[in-house]
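For reference, the structure discussed in these notes is given below.
Of the protein chains in this complex, all but one are displayed in their positions.
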Amino acid sequence: MDALTRARWPLLALTAVGALLVGVAVGAVPLPLDAIADALFRNAGPDAAIIRDLRVPRVLLGFLVGGSLSVSGAILQALIRNPLADPYILGLSGGAAVGAVAAIALGLASAWALPVAALAGGLLTLTLVYRLSLADRRRMDPQTLLLAGVITNAFTGAVLAAVLSLSDAARLRNAFLWLLGGLSGASWEAVGALALYALPPLALLLRNARWFDLLVLGEDTARHLGADPERLKRLAYFATGLIAAATVATCGMIGFVGLIVPHVIRRVWGPLHRPLLPAAFLLGGAFLVMADALARSVARPIELPVGVVTALLGVPLFAVLLRRSLT
Amino acid sequence: MSGSRLPLRWSLSGLLLLVACAGRSGRPVTALQVVDDAGDTVRLAAPAGRVVSLMPATTELLFALGAGDQVVGRTTWCDYPPAAQAVANVGDGLAPNLETVLARQPDLVLLYRSPRDADAAARLHRLGIPALQLTVDRLADVPRLARMLGPLLGRVRSADSLARWFDSALAAVSEPAPARRPKVFILAWDQPPMTIGAGSFLSELITRAGGENLFADLPAPSGNVSIEAVAQRDPDLIFTQASETPAFAQRPEWRSVRAVREAHFLAITSSAFSRPGPRAPEAIRELHAALVPWMR
Partner (left out) sequence: MRLAAEHLTVRYAATGSPALEDVSLSLGLGELVALVGPNGSGKTTLLRALLGTVPLESGRVEIAERALAAWPPRELARMVGVVPQREDLLFPLRVRETVALGRYAHLGALAAEGEVDRRVVADAMRRCDLEQLSERKTDTLSSGEWQRTRIARALAQEPKILMLDEPTAALDVRHEMEVFELVRRLVDEGLAGLIVTHHLNLAARYADRVVLLSRGKIAGEGAPGTVLRREVVAGVFDWPVAVTAWSDGSPQVVPLRPREAEAGGRDAG
């Protein structure tokens, strides 16, 4: 093992901590570091409320979201045995979008209407896609799952396009801005809610990490080696579905993180899931926090959509990694 | 009058006039000619009797000029004055459906100046229908357009008097700059937070009324901003589009903004605030009244 490989865990931990610090230090409002320290440790200073009630929860939320999406992406790639899977591939994105649009169309006024409707829409589609994917003998077939998810996304996409073209474009366009993803709704309550919905599935997935090493080989081989493929598939599907639905409800759809981070981790740690899942969580969290910090500060006081930044940052980084492994 | 007869009539009259004027100075004079905001010269043989207005601002202006009877087509968003709603609806103003427009047999079409409408304007020109592309974004556009459209509608006198009335009404509501300009945050949307920058009409109204747009430094006409930035800039008043206490105020992340905690909201629902028109002086007066408590 070369020196870089030996140091990979400490480096990752350092990156995660560093990202959290940068996230708190940087923002739309430029604040000197001593003011930040004041706010964090002594809860003093005029900007203490901004740091304590806006930035810190936002950074924590970003870490949780980025980490959860990365773990979700890795597990889905194992479930459908396809390296191009991302957390929204199984129909979640379309369902959430239709839910959000329905809330607007029905004129639901509550502040929580949009996220709750998106969550409901997402979970409904998840269930539908699951039923669709049950092949003969009530077994979940991953390839059918993928197909059902893609079809559902296409269908809901068409529904959305039709609704958009027929209605009050301005209001609906704004709704889509939300769906495009962003951490602007971050608060301590949001962090708590997401932790409640995302941490238990994450824990379950982590616990079963080893079995996913077997699932990747194919269901029959997995069974021969001692796994229970039906249980694993169900766990993978519903855990990742719940995580993705919870993140969509909290901050819309943030793409790219769940797709790319697992691949980056595999190149450094290999594909075994016991190191892959925790490492993906840490890197995904750090990555999203950094992307959000950039989105908030590069064009202040305007905020760029965080999904734009994740793509702009992630693609070149991944290209570099790809070239290194090919040479 | 069908579209096919109009060009003939136009060119015949034009020819006659040219012949008539040819003997005089070298300067060609046609009956009615104007240069629109896209730089195109548009000519009419005679004042237009059938106007399709593809912008709520011009619809309002036409009625204010007393030319309401000459309006034969309006958009879905043309809601003022109430009489406008009796006029035939031709659909959307942006990227208009030309079939519906042409079905109204117009002799003048007024469009908003934008890349999508440039295409529609060009098509109308090719069909021989005079089409004007106009920018209506600022207070100054109101008297300017009144004077531009007056002759085209055969209402020169009322255009002139409207323009003069507008200018004096504006002057009447403009007070000297107050001791302190209240800071106003315009919330266009809350998830994610979107505001309106300095280039917009509402921003101009606020300035005229003695206030200051919180994000007057925003280069774009609108943009997404951080709640952080709003909290730090600490607005006195928040303008929203909701008619009761807005829903977003209940979300925890907005509690760090003082104006939200203290519930200083102003609902801006009337269309008088979103488009330049004769109602602007009244709108400014309303805004001023709302801002006065913060001017001390």
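A and B are the chain letters, set down in written order, and residue numbers restart from 1 in every chain.
Just so it is clear, a contact is a pair of C-beta atoms (placed from the backbone, for glycine too) under 8 Å apart; a residue touches a chain by one contact, two chains touch by 3 or more.
Worth saying up front: this structure is predicted, and the values here are computed from it rather than measured.
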Missing chain -> touching shown chains A
Sole touch to the unshown chain from A:32, A:200, A:270 or A:316: residue A:270
Of A:6, A:207 or A:234, the residue that touches the missing chain is A:207
Considering the complete complex, of A:217, A:268, A:308 or A:321, the missing chain is touched by A:217
Contacting the left-out chain: of A:183, A:227 or A:260, that is A:227
Listed in rising order, the subunit A residues that touch the chain left out are 81, 83, 136-137, 207-211, 213-214, 216-218, 220-221, 223-228, 266, 270-272
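Everything below uses one rule, namely that only the chains that are shown with their structure count from here on.
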Rounded to the nearest Å, the gap between Cα centres of subunit A and subunit B is 43
Contacts from subunit A onto subunit B in the complex sit at residues 27-29, 47, 49-50, 53-55, 57, 109-114, 174, 177-178, 182, 184-190, 296, 300-305
Within the complex, subunit A is touched by subunit B residues 188-189, 191-194, 215, 217-218, 220, 223-229, 231-232, 247-253, 255-256
